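Each remark here refers to the structure printed beneath this line.
Only one protein chain is missing; all other protein chains are in place.
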Amino acid sequence: MRKAKLLKVFLTIIIITLATFPIIMSNVSWPTFTRDYLFVNALNETGASNTVSSIYLGYRLMDTLGETLVLFVAITGTMSILLNLHKHELESVKTQSTLVPEKRVKNALRTNLVEVVASKLGPIILLFGLYVMLFGHISPGGGFQGGVIFASAIVFLVLATDVKTKITNSHVLERIEAISFISLILITTYVIFFPEGFFSTIDIGSSFLSAGIIILLNIIIGIKVGTSIAVMIIAMMGGKHDN
Amino acid sequence: MNPDSLLLTPIFLPLLAASIVLTSKSFLPVKARRFSEYFGILIGLLMPIIFVLLLYPYVINQGSLFLVIGSYTPKIGIVYKFDSLSLVMIVLTNLLTLPAWIYSRTVGPSQSYFTALILIQSATIAAISMTNDIFNLFVCLEVMGLIAYVLISSKQEKNAVFAAFNYMMYSSSSMVFFLLGSFGLYRLTGSLSYQEITNALLNLSSKELNIALICLLLMIVPILLRVAIMPLSNWLVGAHSKAPHAVSALLSGILIKIPLFVLVRVFSISPILKNLTFPLAYIGSATALIGVIFALSQSDAKKLLAYHSISQIGYIITAWAMALNVGIDTTPGAILLIAALFHTFSHAIFKGLLFLSIGTATDAAESRDVYKIRGVNSILSQKGERFPITMICFLVGALSIMAIPPFNGFFSKTLLTYYLKPSINYTILSIAGVGTVASFIKLSRIFLPNKQIKEQTKEFSKEKFPFSIHLSLIILALLALLTGIFSQNIFELLENMFISTSKRPINKTIFFSQANIIKTLYTVLGGVLLFVIATSKVGSKVLHKLKGIKTDFTDQYFHFAITITLLSYFLFV
Amino acid sequence: MIIERVLIFLIFITGFIGLIGVKNIIKKIIGLSLLNSSIVLLFILEASRIGDHAPILVGQEKNIVDPVPQALMLTAIVIGVCVTSLSLAMAVRLYKTTGSLDITIIKERIENES
Partner (left out) sequence: MNILLLSLILCLSIFSLIAKDLLHAVIALSAISILSALLFTFLKAPDVAITEAAVGTGVSTIIYVWAIRHTKRKDGDK
């Protein structure tokens, strides 16, 4: 029985090796057509000098929309499991690991160091997240990355006990998320039906606003991603949350 | 009106509706939330049907509509192509999601995120039915998959969570192979859209072409996994039988068939892929037969239905593969494709009906064992059901799946097997039909009256039976009956869409021919006979052995590898 | 060049072995993450062979690397993380209700009860 199973595993791996090895090892030269096309046209067509951004939010906007939906669905699923985590729980596996402020005192491993560092670093990371979000079209970065950094800054602020702001309240965050979701859908619809964009018609002359709609999309995606991830992690740390 | 802008409405309207539902969830009180959900369903599921039907004349006249998202060059932007296949898929999805949603209102999952998720699912299916880009296909498949995992585990019962976990690991690891395949194709052809890849494949050397074919194979097998063709169907039984009833109806009815029709597009990339269609037809017939045999051996009512889903998908795969083998541009191929689509449609209706009515019955009886439940009617009347609507609806579904006129199953199965006649597939599918009858006789026994219960309860309870259950069941039963009665018209409508006027066959298909009626009679008689054999001592011993066969997590990957080997053998040799 | 590809292939196979050969479900999820990141590495590595500059059009350097795979991989990474988070939540839920992380034991315990 055990031998048969090992044989099966072995055969599976051999077959997968045979199927994937030629693809990974193939020595064909990489196609350059897209690169050359984008080098000439990307800046004119989308206004972003970061070509990755112009593909991500311009040429392949539908993929990005799908990715945002994937994130939304995954977080919805994780949250619905998190809310019912202790339903029908076995007695033998109960754990009391929450980082809610009231329970922190009992947690022996926790030191003041975390609180001090987190409260000082939080705002700085928040600012950095905003920077990555806003300058996604001319430098590396973009809405998604900025949003994740934003979320980690919010988590830092939650960890620091003495900072109590609206931005660490998961109800407020959820409302922001809902509004950003609806505006993301509306803006994507607008972009796809009217591909010219509405910033591109105004000639401001500065490099910051050159990308028009891409900046707007970066901001909205950043807020959406940041708030939803922050809500999930706050719930994971044991923060209160009701449906 | 510009048709290009209408084309994206089935994607964006459900998304808009989903975002409205979510916004109202976090801002409005509970009552207003309910209202916003009804509103969301109205604009997200019903409006797109109207908009898509407005496109019908364009499809008839032009064949297909192309749209590059954002009006970029089609070499880099994402190309969407709307044709008759997309139209049928979108209408089917939106129409049949509705009864499942209505059912979920009282039985659950009834949270507002459930509404949002099925709206997003409808949008994804619209996108997947139109996309002509392999990476976009990957993203859409992942969204569809993730929604399925979340929906299956939405009640947090441990066996449902385990089934969802198993499905998730299996399917998302196979999607990694899909990603690898798209890497290989991009590297060889420098493009991601089907059209460009087809053109570029013509200029490759034979060695490069072989690598491209392996890449295509690695993309096809994960999609076949979602369709649950036989060696890859282990995940389905757990996932579809443990999920909440409304979700089971959705999954079995719609979600497993959409990838199959997406494959029609993928198969058009390279003509060499035609080598695969003939073996796939045989695998499909085998799936139909083996699925029925396993269904006969089950004692869990919902597992029995899940095995029937596998079996019916086998019918569809056979017709679909033969259609691709003949070529969907030719008349017989197009008719086979129509037959596959028609059977998909009727299977979605009657399987939804069966899952919902059996779900109601098993919930009331608080057991799922076919051998133990008896007298469901009296149990249900205790719960406040005045008139046995559940039983009648179940019988409609059962007669439909057994292919007995005048319900839709008869017409679609007749159409499907009629064009397969000379081949061995026809014989196998006919035998599978006999098994279907036998297993449904077994399942119907749960409605047999039970004397013990009847004597206990003379007094009527004042409880009110939830209206939404009856509404959803009646909608589906009426659909089953109406599509049966008007099957000739539906068939002609589909013919208009898929076959150009010059190629249309002159003689019409006759459903009520003598041979068909006699065949139905024989099938029913054979089914009764098989049922008697199966309940005898020898039969039940064999079936018990079959029920004991178990597969674990690792075996699934072994089956995955075997499928790759088998298909690559047929592709290259 | 060949050594790099072989190494990526070995990472891929390691992930696959982790997925099918190890019984602990959290390790299975780790294997899935490895599979995903090996594909990401492969895409980026191969796409970088045609240029010497990052795909940001600041100067006039013509030989930038191919930006399309990078944009695709952003999506792929995010999808990978989403799958990881959902499956980890499910794993925790399974542990809470069955008391084990071993996939065969979990299956046994679930089947025994129903």
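Labels A, B and C are assigned to the chains in the order they are written; within every chain, residues are numbered from 1.
As a working rule, contacts are C-beta pairs under 8 Å (C-beta built on N, C-alpha and C of every residue); 3 or more make two chains touch, one makes a residue touch a chain.
The structure displayed is predicted, hence computed values, not measured ones.
Novice: Which displayed chains does the hidden chain touch?
Specialist: If we consider the entire complex, the absent chain touches A, C.
Novice: Would you indicate which residue among A:W30, A:Y59, A:F72 or A:F144 is in contact with the undisplayed chain?
Specialist: If we include the chain that is not displayed, A:F144 is the one touching it.
Novice: Spell out, residue by residue, where the missing chain touches subunit C.
Specialist: Residues 3-4, 7-8, 10-11, 14-15, 17-18, 22, 24, 26-27, 30-31, 33-34, 37, 40-41, 44-45, 47-48, 51-56, 64-65, 70-71, 73-74, 77-78, 81, 84-85, 88-89, 91-92, 95-96, 100-102, 105 of subunit C touch the chain absent from view.
Novice: State which residues belonging to subunit A touch the missing partner chain.
Specialist: Residues of subunit A in touch with the missing chain: 50, 52-53, 85, 93, 95, 97, 132, 140-142, 144-145, 148-149, 151-152, 155, 229, 233, 236-237.
Here is the rule we go by: only the chains that are shown with their structure count from here on.
Novice: Once you count every C-beta pair in contact for both, which comes out on top, A-B or B-C?
Specialist: When the contacts at A-B and B-C are counted, A-B has more.
Novice: How many angstrom lie between the centres of subunit A and subunit C, each centre taken as the mean Cα position?
Specialist: It comes to 17 Å between the two C-alpha centres.
Novice: Measuring centre to centre with CA averages, how many angstrom lie between subunit B and subunit C?
Specialist: Comparing mean C-alpha positions, subunit C is 29 Å from subunit B.
Novice: Residue numbers in subunit C touching 2 or more other chains?
Specialist: 16, 20-21, 42, 46, 68, 72, 75, 79, 82-83, 86, 90, 93, 97-98
Novice: Quick check on subunit B: which residues sit in contact with 2+ other chains?
Specialist: Subunit B, residues with two or more chain partners: 76, 135, 139, 142, 146, 149-150, 153, 156, 158, 161, 180, 183, 186-187, 554, 557.
Novice: Which residues, counting only subunit C, touch subunit A once they are in their complex?
Specialist: Checking each residue of subunit C against subunit A gives 2, 5-6, 8-9, 12-13, 16-17, 20-21, 42, 46-47, 49-51, 54-58, 62, 64-68, 70-72, 74-75, 78-79, 82-83, 85-86, 89-90, 92-93, 95-99.
Novice: So in the complex, the part of subunit B that touches subunit A is made up of which residues?
Specialist: So the residues of subunit B touching subunit A come out as 5, 8, 12, 15-16, 19-20, 22-23, 25-27, 69-73, 75-78, 111, 113, 116-117, 120, 124, 127, 131, 135-136, 139-140, 142-143, 146-147, 149-150, 153-154, 156, 158, 161, 177, 180-181, 183-184, 186-191, 208, 210-211, 214-215, 217-218, 554-555, 557-558, 560-562, 564-565, 568.
Novice: Over in the complex, which subunit C residues touch subunit B? Could you list them?
Specialist: Residue list for subunit C touching subunit B: 16, 19-21, 25, 28-29, 32, 35-36, 39, 42-43, 46, 68-69, 72, 75-76, 79, 82-83, 86-87, 90-91, 93-94, 97-98, 103-104, 106-107, 110, 114.
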